[in-house]
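A protein chain is absent from this complex, but the other protein chains hold their places.
Coming up: chain A.
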């Protein structure tokens, strides 16, 4: 199989008639990890949600391809089937559906009928990945995200990532709310997926995650587009100096969407 490729060109996205992404370009290949950083309200989650197909967002212009698949022509589940995964900043809670039933249904959804993952194999994989992420076994039988703490939800997103093994993952603030030990655990999980067959776009506010998952590229978002890109050293510089120097460099005062 060829290396995965996510290619986003001139993307404009709006919500409730308000344009949030204003011409965003990014390309992520298998084997690469990209970090997207930027102040609050600059459109990072919007990018992630729009690519996955969140029902509230309107694609106004531009295109997004995963390999040869035009994402915007596809239903949400088709995008997932094509190999896209989104670890959400605020995952939903679903009462009455156990975590393991959910993950198993998700795994089977990616397979042909009659080729469902065997219960033994599923249990073995769950045990293994949950151990790695230091998630208590009891979470298998808890209802999906219901009553999970912020950090537990994040780990559960990574558990799904590891079980589903997508070609291209977007992780939206997977580090927020995590204590330092949990951060290491989550990073270990993500690093274990690193390969030529896996591309990853990590949205984060903090350098500290990038200490454990070294990105190949770092992008800064402001006003609904990427305003600066560089290597891992860019994240270091943001950590030390904040965003003001970038704003000065490109001559804007307010970085959030809609303020020009």
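Criterion: a contact is a pair of C-beta atoms (placed from the backbone, for glycine too) under 8 Å apart; a residue touches a chain by one contact, two chains touch by 3 or more; residues count from 1.
Definition applied: contacts and distances are computed from a predicted model.
Hidden from the displayed complex is a chain whose UniProt protein name, among "Fe-S cluster assembly protein SufD", "NADH-quinone oxidoreductase subunit F", "Benzoyl-CoA oxygenase subunit B" or "ABC transporter permease", is "Fe-S cluster assembly protein SufD". If you put the hidden chain back, the residue from A:77, A:196 or A:248 that touches it is A:77. Taking the complete complex into account, A:52 is the one of A:52, A:182 or A:246 that touches the chain left out.
Considering the full assembly, A:97 is the residue among A:97, A:117 or A:252 that touches the omitted chain.
Contact with the undisplayed chain is limited, among A:15, A:106, A:193 or A:252, to A:106.
With the whole complex as reference, residues 52-55, 75-77, 79-81, 85-86, 88, 91-92, 94-97, 101-102, 105-106, 109-110, 143-144, 160, 164 of chain A touch the missing chain.
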